[in-house]
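Beneath this line is the structure, given in structure tokens, with notes to follow.
Note that one protein chain is taken out, while the other chains of the complex remain in position.
Lettered A, B, C, D and E in written order, each chain numbered from 1.
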Amino acid sequence: MTRHDNRAAGELRPVHIENNYLMHPEGSVLITVGNTKVICTATVEERVPSFLRGQGKGWITAEYAMLPRATAQRTQRESSRGKVNGRTMEIQRLIGRALRAVVDLEALGEKTVWIDCDVIQADGGTRTASITGAFVAMTQAIAKLGTEKPFAKFPVVDYLAATSVGIVEGTGPVLDLNYVEDVDAAVDMNIVMTGEGRFVELQGTGEEATFSREELNELLGLGEAGIAQLIDIQKEALGELAALVGSREEA
Amino acid sequence: MTRHDNRAAGELRPVHIENNYLMHPEGSVLITVGNTKVICTATVEERVPSFLRGQGKGWITAEYAMLPRATAQRTQRESSRGKVNGRTMEIQRLIGRALRAVVDLEALGEKTVWIDCDVIQADGGTRTASITGAFVAMTQAIAKLGTEKPFAKFPVVDYLAATSVGIVEGTGPVLDLNYVEDVDAAVDMNIVMTGEGRFVELQGTGEEATFSREELNELLGLGEAGIAQLIDIQKEALGELAALVGSREEA
Amino acid sequence: MTRHDNRAAGELRPVHIENNYLMHPEGSVLITVGNTKVICTATVEERVPSFLRGQGKGWITAEYAMLPRATAQRTQRESSRGKVNGRTMEIQRLIGRALRAVVDLEALGEKTVWIDCDVIQADGGTRTASITGAFVAMTQAIAKLGTEKPFAKFPVVDYLAATSVGIVEGTGPVLDLNYVEDVDAAVDMNIVMTGEGRFVELQGTGEEATFSREELNELLGLGEAGIAQLIDIQKEALGELAALVGSREEA
Amino acid sequence: MTRHDNRAAGELRPVHIENNYLMHPEGSVLITVGNTKVICTATVEERVPSFLRGQGKGWITAEYAMLPRATAQRTQRESSRGKVNGRTMEIQRLIGRALRAVVDLEALGEKTVWIDCDVIQADGGTRTASITGAFVAMTQAIAKLGTEKPFAKFPVVDYLAATSVGIVEGTGPVLDLNYVEDVDAAVDMNIVMTGEGRFVELQGTGEEATFSREELNELLGLGEAGIAQLIDIQKEALGELAALVGSREEA
Amino acid sequence: MTRHDNRAAGELRPVHIENNYLMHPEGSVLITVGNTKVICTATVEERVPSFLRGQGKGWITAEYAMLPRATAQRTQRESSRGKVNGRTMEIQRLIGRALRAVVDLEALGEKTVWIDCDVIQADGGTRTASITGAFVAMTQAIAKLGTEKPFAKFPVVDYLAATSVGIVEGTGPVLDLNYVEDVDAAVDMNIVMTGEGRFVELQGTGEEATFSREELNELLGLGEAGIAQLIDIQKEALGELAALVGSREEA
Partner (left out) sequence: MTRHDNRAAGELRPVHIENNYLMHPEGSVLITVGNTKVICTATVEERVPSFLRGQGKGWITAEYAMLPRATAQRTQRESSRGKVNGRTMEIQRLIGRALRAVVDLEALGEKTVWIDCDVIQADGGTRTASITGAFVAMTQAIAKLGTEKPFAKFPVVDYLAATSVGIVEGTGPVLDLNYVEDVDAAVDMNIVMTGEGRFVELQGTGEEATFSREELNELLGLGEAGIAQLIDIQKEALGELAALVGSREEA
């Protein structure tokens, strides 16, 4: 009944966030969650999509991809196939939506923050690692904007992190599934929460399986505890920028 | 605090499922949920995708689309744009995954059931109406297969229906959001459940908003009650086929 | 020598046009010709394609599609294949060109009327049913424009309907071919005519066959009679709007 | 009332067909009709499309394109735009269908003849010039097949040529419209006929105009006379191969 | 050790450039190099790509394609495949870059010259024939511009031609490889040079082979001599326009 890597049911894999990983982007991290590695970058563009123009509001949007050999088998590039597949679209919509929930888009002003999450090594949980890492890259990029022209209110109003929980055949409910567990999971749930412990996204799926209200509650408990730990790691990675989140510049 | 169409918080819109709506498909319905109308068809193909070949298992897959003027503004056809957008992909993946949760794919054998959901009029809740209608079309098509060659065990093992719940600005938690409510919703959740009351999918999203564990529980309660009613309507629509779901042919 | 559904050579299938079929479009009908069913909608857009800008003229354009199970075998969606096939393009170009022949584009002004014809059930004659139905939807939409700001001259200057004629193996020249006849036809001709009995389009094709001038004349005679009946059905469907066609507002 | 290039109403432009124009294809011509120049090639492939496999029948298919500067303004390449437009599709479907009407596909056997028509200079009538030229290239290619293994019956059973007729503003009904006339035409009709004077295709279109039965008859008369002349030019171009068309090898 | 067509190692195939080959383009040639035939056209557009706008500089860009039966086997059209392949892209980038090296883009002013090279018959060396022919078509088009509004300095500042050299199995280093030699070449090099004998492009490739510095020198010698001859042929083709290249209008 123990997990194949000997973790406790509620134990995260080792997580590390390396800041300022690349020279060009306004914000960039390499996030490592066990063997999963994702480069997350944040780019600030001084304009917004057409549907927002002239409203004084900003926008956060995300793209997600995997290197062909991030996976055990080589995956064909989406550029070669000429189209982005459904899984990729789902993930990039999720990342953007999640981040927008903790950003005051009026405070940001008419700017777009582009998030790019590129998985260089995959071992389960790439979408949740992407969100957790992207939050740090985005906060750096927005903080950099603030050094050029201070915000009355810092646009990032709360922390945000994500993890997965699931019910694994023969193991039961566990936190932070790696690839082997993910394959064996009857139920898989991604949870995105804020620093205040409120839900932003909840996506629970039984693939050829179902789950009860009690099981749901158990999974939510594991997730809440895991996300609190991830937010501590984000704060450490942000260092002195950590205090900006949710802050208000005094005049 | 009342809903703009005077429904109670836990009240579904009028739902109707018209059976055998088209002459060609093995299963077909027109489902009407308030002003939302979706044609759902089920097609049986005598082969499976390559990743399943030779395993004795079947497959259920779904496609979803809207007519250009299903919506208040004309939407460009995806065939004209040359690609399927992210929202469409998310929805068709959801429909397929949901239906597979109540089908015994071994009992089905090496066949694919193609589900097509085409929205001819949209007023909120098109993806959940699609799932609810598609379940009936799929069951008809599989029952038709059984009349040609009886199944030892009927492959559809439980009922399945879907609805939306959400927290609407100024109204609070409500069941079965129409388009106007959907636009005003701070939290939007799609719930797919079985006849036994187990969850198959749970997708809760705060668009630029968040929700607490208590609010989640309230929403789940509304959803459970609504789905039970939808399943009654499905049974009525299926008529004498209703008894097949979950049944086992006696030798 | 009789037709397989016992119709006389010059007999149309039962035709019905249901008006205001959908809630959102400015004009919409469900046209039924035997077992062929097409939803036709008309959308008014307050601008014209770039090649017409600034000339004070309007435009009529059309798109055509079939639901995957409009046909006996499931047809792959054009959005999934990522491109529109040649037959579809031919049909939508035909529909647009035909309707433009009876619209005074200067009287319409700088507006585009988008016609969408979506076949939900196909049994032969989908393109001609689309034209006949689209004429009614277009006229409704333009009449609605006129209620907001009356036209000096109503832009629809004559009626327009379409049907097919053909030479069927073992039956000879017939009117309004259904699918079975279409498959057996050596010669297939689509005719689009106005209320005044003038030709707008004539597309006669011998698929691996040819036809003489005498046969052509016989086919044209059948078509003319059929179109006159279709125009009567359009007038009935339009009700009091019928009088607008070809009219001129008095100052 | 005279034509702008002084031709009589029923006069073709100068037509020339240069045989064996290219070294690689099995059949190739450069057809010149006034200033319109089209390279037509025929390629024999030893297999048929999947829908014909195993039926002992052959197939004829066609592709059509224009060089970017075949026209007065440069046209973007379809390869750069990533898709073939509707006009191109219509034309290539027409060319293939027309040629198939005079080929005995059983006599051809399980082979595909690919026709490629590439317009290097356009001055109206490119689709009809393509058909007239392609007939010669196809006949050459099939004759070449016959020299390797004689046919019991030569698969090309009759001649086939095409021209346009139309009603030009201020000139009236004329034969073989050049570009300037085409632009001014109220009615434009393409006619494809056999050596025996039977119709294969008839495509008459009033662009924002209509035509009567009498006008139709006048146009058909002009077309018949023009096509008879074109077939004489084809026979001359084919030289000794001309006698093969419609022939039967004696045992 | 002799070449299969009996040419000397340093001997070009017969080259001919036919001027004003087409009626519509501002510049057009048919260049024949042995059996290789390419139509090159030049089109002047009164604007530049967005990255150059407002800088007072012009641009030269090129597209390249082959007719399907330019080759021994039919090649599928890039428009049908829906994308341009890598080889085509390489060639069109090369043509544009090469021509820009001898054009003073400031002297040209904010105009784009579009070069189209369409191979109608291929027997090796199509890309170098394209460059050599395109130079003449471009010079014609720019000269035509100058007749409308004289240039202070003629924008084409030097001649430019291209050829191939290579090391062929069993023959050694040779100039101007035809298709058979190209297939047998261990090393293949394309050289683009100016009238002054300076290099513009040098692309040497060992396909599954390598070459030494000495071999490189020998190949460069052959190429220089060949290009000098090609430039003489260009001058002859340009006739009285030849003197414009590198000239300066006197005030």
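Everything below uses one rule, namely that a residue touches a chain if its C-beta (ideal position, glycine included) is under 8 Å from a C-beta of that chain, and two chains touch if they have at least 3 such contacts.
Not measured: the values here are computed from a predicted model.
Considering the whole complex, the hidden chain is in touch with A, E. Summary of contacts with the chain left out: across A:16, A:77, A:213 or A:248, the touching residue is A:77. Residue-wise, the contact with the chain that is not shown comes from A:63, picked out of A:63, A:110 or A:218.
The chain that is not drawn here is touched, among residues E:8, E:89 or E:243, by E:89. Contact between chain E and the absent chain runs through residues 83, 85-87, 89-90, 92-93, 97, 100-101, 105, 189, 194, 196, 198-213, 216, 220. Within the entire complex, the positions of chain A that touch the omitted partner chain are 22-25, 28, 35, 39, 41, 43, 45, 63, 65, 67-72, 74, 77-80, 82-84, 88, 114, 116, 118, 120-123.
By our rule, only the chains that are shown with their structure count from here on.
Graph distance from chain A to chain D, where chains that touch are one step apart, equals 3. To fit its Cα atoms onto chain C, chain A must turn through 120 degrees, a value rounded to the nearest 5.
Relative to chain A, the chain whose mean Cα position lies farthest away is D. Central chain assignment: C. Criterion: smallest distance from chain C-alpha mean to the mean of all protein C-alpha atoms. Taking each chain's centre as the average of its CA atoms, chain B and chain D sit 52 Å apart. Within chain E, the positions touching two or more other chains are listed as 82-83. All chain pairs that touch, listed by label, are A-B, B-C, C-D, D-E.
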